[in-house]
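Excluded from the complex is one protein chain; the other protein chains are retained at their positions.
All chains are identified by letter, namely A, B, C and D, in their written order; residue positions are counted from 1 within each chain.
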Amino acid sequence: MNTPEIKLERVSMLYQTDSTEVLAVQDVTLDIKQGEFVSLLGPSGCGKTTLLRIMADLIQPTNGEIKVAGESARAARLAQKYGIVFQSPVLYDWRKVKQNINLPLEMIGMKKSEREDRVNALLELVGLEDFKEKYPWQLSGGMQQRVAIARALAMEPEILLMDEPFSALDEFTREHLNEELLSIWSKVGSTVVFVTHSISESIFLSDRVFVLSPHPGRLSSVVDITLPRPRTQEMRNSPEFFQLIADIRDSFEGV
Amino acid sequence: MNTPEIKLERVSMLYQTDSTEVLAVQDVTLDIKQGEFVSLLGPSGCGKTTLLRIMADLIQPTNGEIKVAGESARAARLAQKYGIVFQSPVLYDWRKVKQNINLPLEMIGMKKSEREDRVNALLELVGLEDFKEKYPWQLSGGMQQRVAIARALAMEPEILLMDEPFSALDEFTREHLNEELLSIWSKVGSTVVFVTHSISESIFLSDRVFVLSPHPGRLSSVVDITLPRPRTQEMRNSPEFFQLIADIRDSFEGV
Amino acid sequence: MNVQNVLSSRYFPVVVWVFGLLVVWEFSSWFLLHVVEASMAQSKIPYIHELVYTFTQYGYTLFVEGKATFSNAAIGFLLGATLGGLLAVLMSISKWIEQLTFPYAIASQMIPILGLAPIVYGIFRDEQIARILIAGYITFFPVALNMLRGLRSVDPTAVELMYSFAAKPWMIYWKLRFPAALPGLFSGLKIAAPLAVTGAILVELMGAQNGIGVLMLRNLYYGPSHNYMFWSTVIVGAFLGVVSYLLISLIERIVAPWQPDFRSSGGDD
Amino acid sequence: MVLLWEWQMFHLIFNLETYQLPIPSTILEAMTENRTLLLSYAGYTMTEAVLGMLIGSTLGFVFAILAAAWPRWGKGGLVLIASLNAVPIVAMAPIMNLWFGAGMGSRIAIVTIMTMAAMAINAYKGMRMVDPLALDLMHSYAAKKHEVFRYLRVSNSLPFVFTALKINTTASMIGAIVGEFFFSSRGLGYLLSNSIKVAKMPLGWSCIIVAAIAGVIFYLIVERLEKVFLKWHTSNRS
Partner (left out) sequence: SGDTGDELTPIKLQLKWVPQAQFAGYFMALEEGYYEEEGLDVTIVAGGPDIVPEQQVANGAADIGIGWVASLLPHQEQGLPLVQISQIYQKSGLVLVSKSETGISSPEDLAGKNVGNWMGGNEFEVLALFDKYELDPNADLSFVKQGFTMDQFLADEIDAASAMTYNEYQVVLGEGFAESDLNVIDMNDEGVAMLEDNLFANTEWLENNKETAAKFVRASLKGWQAAIDDPEAAVDSVMAEAEEGSTSRDHQLKMMEEVAKLVLPEGFDPANIGQIDDEMFKQTAIIAHQYGVIETPADLDEAYTHEIMEMVNE
């Protein structure tokens, strides 16, 4: 399982607008192995979302190359390998909660009966059983984001790209979903790229943490998380965990 | 300075839609003193935003009473006492960053020269000097939220209502803005109601923390934060701080 | 039924509008006739009560012809709306196609029926087809433009979500762009629906036997003695416009109820 | 060039006669022969169209503001304005002629009426379809009704307003041209209807071509303005 699933080679992204240019990402080279769980960590505006969007084939880098499972990112996208959670929920106003979660299942043409079970299981997972008949604007901010998470998990994607999925959630819900995410991941075996600005979250979840520095966004260090799996809540209080936090904080401050 | 600035008396909020009803907030009674900094803490969907919107006179509670500075919330709103940061940035697409921050200043009729200085100072505060000529969609998610924060601070409101303002930000930016917020607060003397789901953030910032329990949202406990002011980053590692975290966690778990 | 109930009723404003309009109209008519003493005052603004009298006398004829026009309008409207929708979809696919087809669409609108009729007859050699086509031709433009705006105004991230599912283009339309464009489509339809009535009337002028247009034309050209009857046909036309508009509004509420304007709690006034 | 070729193909495919749709060369001939007349008439008709559209769009916009400010009352008014669209020009022309005489005024009035509804309906939609949170923001500033319009609703309605303006470019041209059929002694519409009735198809089609060119230019101008005013809108992002 150690073939590189996602491979970036000197990837740069320059946003151009009429007047100015912003170099959002510069010369990022990295490998993510199949089935690996990695985090992108870095300050606001450092290019995390941009990198994620490049991996998802939603934008093309102005320079450099990206391969997904040996092929182009486009091929991977067309093969419906991706599930994405965006930074904002991006729910469709005209669909109820359950219909929003249903969306990707409809798109891959899953049978109706099967869909229903899946959606109910997901609703339970994110704790929104009672809200499945509501419209998005009737939910709180955190609830909306949970719907978006359920939607991304629905098709059990080969590659799961998550952009700060839990930042709108309280610590308990967040820790609960952290654990759930790990358990789903261990079952499905997806490759997960997880954007976060929480150091402890990145440690708790990941195999490796990619730390980015801003202006322009570059890869400043890669931290291996040596904690054994399955991860448990107790580990959060282990000295190893604190050491890792300190390490990453250092690599941050070095910026 | 110990007159109650915001006073809720057995406030309840029942959302009604064609089909169902949701009791979002039930029988909340609380006092916030003038110049006080309080936090609302609670799990996703427990009614924090609802409470904030009631205080802001954006919705009327279905039951109970609210007084702001002895008068109705409506009177306070009409006297332009409020500055609000919503959970999502809510920027105007057609205004550049600096114009978005300018908006409340235009509305209170501030002179142009004065406005410019104020906006520049705010841009520096949130670290977006270089982006003032950009449109919102050219910013990252965290940057957009920072613009919204600057906009709320712009008119130095008497009452500042903030709904998870920093949850989209990385720890460094967040800690930086925590400190800045406290320093602005100490200068302006605003009453601040701060919604967050971070226990440590609520402790670091507040005089008191209101802990809410969900379904329906009730006030489960009020925690006095006895840490002296001005708060410093070191305090985050003090035993007192850890004790407070533990206390609040307990009152949470008691839910 | 107390006063409060009446005042807060949904239909109260409508009643006030209609009644107010009638009063203003009647007064203007009187004013023009007796104060200004304008020439042909009754042709300029006829008395409402005279029109009402005409309606009581010829109401049945007006109703029958109005019904004929309305069903013709419905056919033209369906065709025009479909055409407009298709064109909007086509143009939304790429700017390039838009730039290529749009000048034609605009130019086509500049061809009056007078110039268009011979061509359409020349091609189809069938009156019925020609009439339906002409009625559709009049309605498609506003629908196309509004729909295009709707299709183009979709939240870019929502489109990216679709890309991430590797959604086929038609899926993106079906699941995202169409629903998102519905509000725009409906304002287009609201403009187009009364236009379709106009279209139907114009088409009736091309030698039809029935319809409010036929009645309108004949009364116009049978001399000013038929002023009230002519005005009655104008009012029936406008009334058909109102009906078509309200019908579309009703359908909008059923098809796209999630718009902010329709939310029970979303109001600000 | 492509157009000319298509035109000829059109002829071939549908087996049209030249008296139904003349071939381009004869139209071109008629155009060059009558170019001064056509140009001056085009100017006349465009004046009617542009003035009528400006007045009609302004009225429609003002009405949309009133309707959006008091929607309970405004909705009924919108229906009435929209219903004016169901009165065909054949009926409007004699009425307007009585009110405003046979001069430009009556056509300007026709165009005004024809363009009002599109603007009123679209601008109303744009002013009402605001993000509820943006509205909350305005409320938190204790914005007066007019400020909500000034700072939020009007800007929010701009994409809709421009759509209406685009519809109105063609509507106003049609209104002016067809309005001229009935009473005018000048203008493209006058020349067009006269020419077609006496079988001068090439001249009639010259009018149509000139009108089409003018209409497209008119449209492109509005589109250009839209690009300038709606730089921020999704549809204009790269």
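What we mean here is this: a residue touches a chain if its C-beta (ideal position, glycine included) is under 8 Å from a C-beta of that chain, and two chains touch if they have at least 3 such contacts.
These figures come from a predicted structure and were not determined experimentally.
One chain is not depicted; across the entire complex it touches C, D.
Which of D:124, D:149, D:162 or D:190 touches the hidden chain is settled by the complete complex: it is D:190.
Checked against the hidden chain, the listed residues C:19, C:170 or C:222 yield one contact partner: C:222.
The chain not shown here is touched by just one of C:30, C:58, C:239 or C:258, and that residue is C:58. Remark: the residues of chain D touching the chain excluded from display are 17-20, 90, 93-94, 97-98, 101-102, 181-185, 190, 193-194, 196-201.
Annotation for chain C: contacts to the undisplayed chain at residues 39-40, 43, 54, 57-58, 60-61, 65, 113-114, 117-118, 121-122, 125, 127, 202, 205-209, 214-215, 217-226, 229.
The definition used in the following text is that only the chains that are shown with their structure count from here on.
Centre-to-centre separation of chain A and chain B, using mean CA positions: 28 Å. Chain contacts: chain C has residues 155-156, 263 touching two or more partner chains. Of all residues in chain A, those touching 2 or more other chains are 17, 88, 137, listed in ascending order.
Interface residues of chain B facing chain D in the complex, by the touch rule stated above, are 53, 56-58, 77-80, 82-84, 86, 88, 90, 92-95, 103-104, 106-108, 135, 137.
Within the complex formed with chain A, the residues of chain B that make contact are 15, 17, 19-20, 22, 41-45, 48-49, 87-88, 133-134, 138-143, 146, 163-164, 167-174, 197-199, 252. Considering their complex, residues 155, 157-158, 160-161, 163-167, 171, 175-176, 179-180, 182, 256, 258, 263 of chain C touch chain A.
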